[in-house]
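One protein chain is absent from this view; the other protein chains keep their places.
Labels A and B are assigned to the chains in the order they are written; within every chain, residues are numbered from 1.
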Amino acid sequence: MPDRTSPLLKVRDLAVSLGRGRARREILHGVDLTVRAGEIVGLIGETGSGKTTLARTVLGLNRVDRGTVRVESRPVHGLRGGALRAFRRAGAVQYVFQDPLQSLDPDLPLGRSVGEALEVRREPGIAERVADALRLVGLDPDLAGRLPGEVSGGQRQRAAIARRPVVRRAPAAAVRANRSARSTRRTRTSVLELLARLRDGNRVGQLFISHDLGSVAGVTDRVAVLYRGHVVETGPTAQVVSAPTHPYTRLLIGSAPTVDGGGLGRAERAALRAELVGKAAS
Amino acid sequence: MPEPLLEIEDLSVTAGDRTLVHAVDATVARGGSLGIVGESGSGKSLTCRSVLGILPPGLATGPRTAIRFDGIDLTALAPRDWPSIRGDRIGAVFQDPGSYLTPSMTVGRQLGEVLRVRGGLGRREARDRAVDLFAATGLPEPARVYGQYPFELSGGMLQRALIAIAICREPDLLIADEATTALDVTVQAEVLDLLADLRERHGLALVLVSHDLAVVAQVCDEVIVMRDGEVLERGTAAEVLRAPRHAYTRSLVEAHARYGIERFRSHA
Partner (left out) sequence: MGAVLRHRLGVASLVVLAAMVLLGVLGPLLAPQDPLVQDPSALLQGPSAAHLLGTDNLGRDVFSRLLAGSRLSLLAALEAVAVGLVLGTVPGLLSVYLGRVFEWVTLRVMDAFVTLPFLVFAVAMTALLGNGLTQAMFAVGILISPVFYRVTRAAAFPVAGSQYVEAARLTGAPAWFVLRRHVWPKVLPAVAVSAAGLLGSSLVIVSSLTFLGIGIQPPEPTWGGMLATDLEYLYQRPTAPFVPALLIILTVGACNGLADALRDVIGAPRGGRVRA
């Protein structure tokens, strides 16, 4: 049984800088984030918030200046070389790319991409497990032999997700939203449904990273709002959405296009913007 | 019914023997607004491109199609007459603003060039007018933006600059095809405000195309919902949102209610 009190992913006071020399900038200024077993956490951040940097750091793709990243209580932020590869092969953290076109090798049949992690780990029975994974995400196992360019966008998206359940043990996962190639709302929601189903009982914790609170609010248990390298607000999704405290969160929620006409008016948004500018100055 | 500015009758778009858009009818009144909602492949962009006369090679409008803009039959327009319509009377903005600007020229000069070549303004006049237009589209420090290169501007600022270029000839109609899709939500809200503003202040008619019903409903009075090249539903924005008749439109509204932030507001 997973211990509900010990988080699967715990990020503490994380500071990360990117760039070299004079172009070096601190992107994350001491971020705290926790994902527990059975939980879906939404990390919401717009351009320049540092959400991609945070995701990449959790995955060991950036070095940290300060703070810790722990997966199942084990510090992973200092791992390098062989230790990092061994940690990745163990599959404790899985990553689902938002944009399946770019995360699948165009010259490789889908099945090879889906089974890549197993191949790297030299596990037996790859073909059957790839077929199982494809069935799990609602794809015909016969598609394993097709190239990404030979199937529909929705099928590619599902294949990209199938990379994850092919690994048996998968405690924490992250989705990265790619804005420039935003999928239509319908494919996006079916993807979200699929990921929610993959909670895998209550063993897996998931971190959804998106620029758009509106598109992930419905499937997340908690959200953390990232703004200019700080988590400005975090809490249960219902609470954050219905009673946001930070002006940025209020602006974000008030700007989201909705079908119930509940967004903020222009004057209210302008006031929030002014408040944010005032905050930044102080 | 006010005087129609744009009338699309029985629009079909074919590629060889395949029909990509079937029998689309739509009308935009002078100063009015029409929202077109649909996924990629629904035919919403091809509809816009037909109006602009910029269908991709190999695609053509059908024989019974009629597109009338202010009394002019656009389907019969000769190539040399297009410049007096496109740009001058119908402006357009698209999804990826960066790809519509020359990277090696300041955005101010790019707008100034249109004003000088198409508008016949002098160098000084063109500059002043460009700065005014940048200010009108809500760009902060318009005089500074005038001298900046596209790579120095954020996505939202680029889209504002392109809107400035699209409206600089004071067109009667602006077509915005997924123009806010690549923008952050908070920036999208501002650009949608800007479009609504332009309608109010300049009497500009607007065709707004989006995959998101909520975006369209926020700005437009009339909405049509497209899928697989056909119009499934049409009505006022309020009607379509409140009482969608087609199952597909219902699924769009429900997706919002289930996954969006609306879910929490209705329970709050």
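Following the convention adopted for this analysis, a contact is a pair of C-beta atoms (placed from the backbone, for glycine too) under 8 Å apart; a residue touches a chain by one contact, two chains touch by 3 or more.
Here the structure is a predicted model, which is why all the values come from computation and not from measurement.
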Visible contact partners (per top-of-document touch definition) of the missing chain:
A
Considering the complete complex, of A:13, A:128, A:150 or A:268, the missing chain is touched by A:150
Going by the contact rule already stated, which one of A:34, A:62, A:113 or A:210 would touch the omitted chain in the full complex?
A:113
Just to verify: which one of A:24, A:63 or A:85 makes contact with the chain not shown?
A:85
Of A:34, A:53 or A:103, the one touching the omitted chain in the full complex:
A:103
Against the chain that's been left off, what residues of chain A make contact? List them.
59, 61, 84-91, 95, 97, 99, 101-108, 113, 116-117, 120-121, 147-150, 163
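Definition applied: only the chains that are shown with their structure count from here on.
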Rounded to a whole Å, what is the gap between the Cα centroids of chain A and chain B?
32
Complex interface listing, chain B residues touching chain A
39-40, 96, 154-155, 181-190, 192-193, 211-215, 217-218, 241, 251-253, 255-268
Could you please specify the touching residues of chain A with respect to chain B in the complex?
46-47, 153, 179-180, 182, 184-187, 189, 192, 211-219, 237-238, 241-243, 251-263, 266, 269
